[in-house]
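Removed: one protein chain of the complex. Kept in place: all other protein chains.
Up next, chain A:
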């Protein structure tokens, strides 16, 4: 019987394998070390990811790749998003066939996306036109940013054209957002279970319970949208996935911050790292406007 829309055993194994690898190569200590050294890309980590097939995941085996498809790539990027792995992962993954060394993690590839470039200075290759590029003091300590044209553009009409970015890049971004959404839900629940006030865990209060429930609901609806888009690769499904995943990650991180109370507002807690990264990712691929317009066009036919 079909509509077997569930993870296969192989996909579960891949998911567990990537989580285990990232736990080993980029655990919490490495995360905080990266925060302390902004802008520095860990080449050893990059090669380890390359060695594990992260960038060559979708290259055919004949070309030295792993020979897997979009669903598997989505699962891997979900894990990377969850672990907040820094670096231009998607640009390098997408360049695996075209740029020598990208597949193995020897070459770090960044790419211009609209008016922004992530990781420009640390990359070996930058794809796209970088004329007039200038650094930005990035809101996310784990994502150095450059701005094309340097200065803020005059307010102009919102771009409503067809999606200019590779839909696969948008999908993989949605997968990363899904990883953050699921992780911030876990962090909120952990905190709500252990933090006590008024003589009981704050998770026993319905106001807190309902914040946590909404965290799960948003991440689970985003999950099916992202997974389905990975199966169909339909640009409309991808647009839907990105809208739901952005919502799940950004609102999820904010609610997680709220559940953490004062600690959530500190540099020490990891919550802000998720929120800031979610904001950076939400900017990619033309932002939500592009996806909303694409879906609206499909609707009105």
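A few remarks follow.
The rule is short, and it goes like this: a residue touches a chain if its C-beta (ideal position, glycine included) is under 8 Å from a C-beta of that chain, and two chains touch if they have at least 3 such contacts; residues count from 1.
The definition used in the following text is that contacts and distances are computed from a predicted model.
Of the candidates "Acyl-CoA dehydrogenase", "Tryptophan halogenase", "NADH-quinone oxidoreductase subunit J" or "asparagine synthase (glutamine-hydrolyzing)", the chain left out of this view carries the UniProt protein name "Acyl-CoA dehydrogenase". Within the full complex, the residue among A:39, A:201 or A:261 touching the omitted chain is A:201.
If you put the missing chain back, the residues of chain A touching it would be 1-8, 11, 71, 158, 160, 185, 189, 192-193, 200-201, 203-206, 208-210, 212-214, 216-217, 220-222, 224-225, 227-228, 230-232, 236-237, 239-241, 243-244, 289, 291-296, 298-301.
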